[in-house]
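Right after this comes chain A.
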Amino acid sequence: MRFSVKATALIAASLLALTGCGVNGASVAAITKAQSITLDEQQPASPQRVVALANGSAEIIASLGYLNILVGRDIASTSNELKGVPIATAGHQVVAEKILELNPDVLLIDNTTGPATAIDVIKRAGIKVAMIDEAWTLTDIAKKIVAIGEVIGAQPAAVQLVQKLNSALQDSGKDHPGVRIAFLYLRGGSAIYLLGGQGSGADSLIEHLGAIDVGAQKFKQPFSPITSEALIAVDPEIIMVMSKGLESVGGIDGLVSLPGISQTPAGKNRAVIAVDDSLLLSFGPRTPDLLRQLSGAIGQVSGR
Partner candidate 1 sequence: MRKTFIALALLFIASLAGLAFGTSDVANVWQIIFNPFTDTTSISHQIVWELRGTRIAAAILVGASLGIAGTLAQGSTNNPLAEPTILGTSAGAALGVLLGVLSNLVEIGSVGAVLFAACGALLVTTLVFSLAHSALSLITVGIGVSAIVSALVGLTLTAVNRPDARSISFWTLGSFALVTPSDLLILAPILLVGAFAAWKLAPRLDLLSLGDAAVRHIGQRPHRIRFQSFIVLSLLVATSVSLVGTISFLALAAPHIARYLTGPKNSLVVANSALIGALILLVADIASRSVVPPYELPIGLLTSLIGAPILIATLKRGKDVWR
Partner candidate 2 sequence: MISITNLSVARGKRTIVDNFSATIASGSITAITGPNGCGKSTLSQAISGDLKYQSGEITIGGRELQTITLEEQAELRSVVEQNRNYWLSFTAREVISMGQSEADLARIDGVMQRLQITEYADQSVTTLSGGQAQRVELARALIRDTPIYIFDEPLSAQDSQSKARIIEEFQALQRAGKTIIVIAHIDRQALTWCDQIIDFTQN
């Protein structure tokens, strides 16, 4: 079996500087897409038809080289190679009929897939339902690939992909010691303003690059609604957000004028990194490239 690396050099830098103002050369960085680590197309093993609804599982199956057995995906799996695979959910909801119509051998779900009643119907119809653990850290990615590999009978490919992934993760290292980064989850207008803490997912990415997740330092739960004063107290140099969240508060200008943000070093220097919503916490084959881009972005906006 041969495999090749399609990744790396293909995308030069999807790292895009939106605005270049601010001090110390700091500016806003947007990361909109990342390249997957993939294997060549494989011959189907045991199951011939798979519907993958577990977060990121469709992406992993494609990377394992088994795109040909995928007959349905969830709405959040948006990468280009998956465009040809039909979406098997209605919004974020599972509709049993829609799944049965696709006549899969296996359905992959995780803890967030629901409603439970629809899953029960599918089980009673004799379809094998496999529960895949969610991945919220870099080390979880390998476990998730192995788990999916087992379900679709592709253990050797899984081992190969994990090896490639682990070596790709080594491409980015602890290059940003001491840089203080806050991951903010925001949805515009008025109400929601959450700081990422331990287990938000972003903490794993930030710490891999040697930087400090200031939220995770202080908060044990993944997300905390905090006051603007508390954000000033954690003193971030860089603020990381999801692209749609940034859009919803009126872009970078809206973000840095928010109370509590404008008073932090990150706000003053407009040191903001915006990452595509479905990419940031995907923890899958795109993550190594994301880390590489993130590392570049931190270097760019921190001015260190």
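Methods note: a residue touches a chain if its C-beta (ideal position, glycine included) is under 8 Å from a C-beta of that chain, and two chains touch if they have at least 3 such contacts; residues count from 1.
Candidate selection criterion: all candidates are chains of the complex that A comes from, given by their letters.
Fair warning: this is a prediction, and the values are worked out from it, not measured in the lab.
Contact annotation for this complex: of the listed candidates 1 or 2, chain A touches only 1. Chain A makes touch with candidate 1 in their complex at residues 187-193, 218, 224-230, 232-233, 244-245, 247-250, 257-260, 263.
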